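Below is one structure. I have some questions about it.
Of the protein chains in this complex, all but one are displayed in their positions.
Let's look at chain A:
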Amino acid sequence: MNWTANDLDLYMQQQEYIDTALIPLVHIGGGGAMKQSASSAEFLMNLSAFIERQFKGRVVLFPAFSYTDGNDKSRLASEWEASISDMPFKHVFYLTTDPSWSREGIIGDAIWIPSIPLESMDKKLKQSVLEDQVRQIIPVLTARWTSE
């Protein structure tokens, strides 16, 4: 499901099946890190759209949550967690290319994937690269689904 009115209508009717929130955490870098962060964001958005398509009936893909270096990450994380826990999701997956979330233990179970620059790839290659990445993430998702 995407974060659109139509999809959320369906979500309201099928809450027992759609029990997972997927939140991409996108870092906005300043100065010399701008292009690098744009490339990571592009990769992350492509990847999460792919996961959404694969698991449309179980996952709600949230609009990307973006933050800058000036944000206090642990505050953001606790605010997010408090708001999400009000929503009827059984599982919340954070997806990010920024290793600091899980490394510093801010969101311990954030799924970190190394960013791959997609901008110079042609369509076919891009798709197969994304497919490979998704294939690695799927076991992580299914493991958490079956663990509860």
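What we mean here is this: contacts are C-beta pairs under 8 Å (C-beta built on N, C-alpha and C of every residue); 3 or more make two chains touch, one makes a residue touch a chain; residues count from 1.
Everything below uses one rule, namely that contacts and distances are computed from a predicted model.
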Among "Menaquinol:cytochrome c reductase iron-sulfur subunit", "Peptide ABC transporter ATPase", "Putative hemin transport system permease protein HrtB" or "Heme exporter protein C", the UniProt name of the subunit that does not appear here: "Menaquinol:cytochrome c reductase iron-sulfur subunit"
Option touching the unshown chain, where A:G30, A:G57 or A:P99 are the choices: A:G57
Hidden partner chain, residues of chain A it touches: 10, 14, 17-18, 53-58, 123, 127, 138, 142
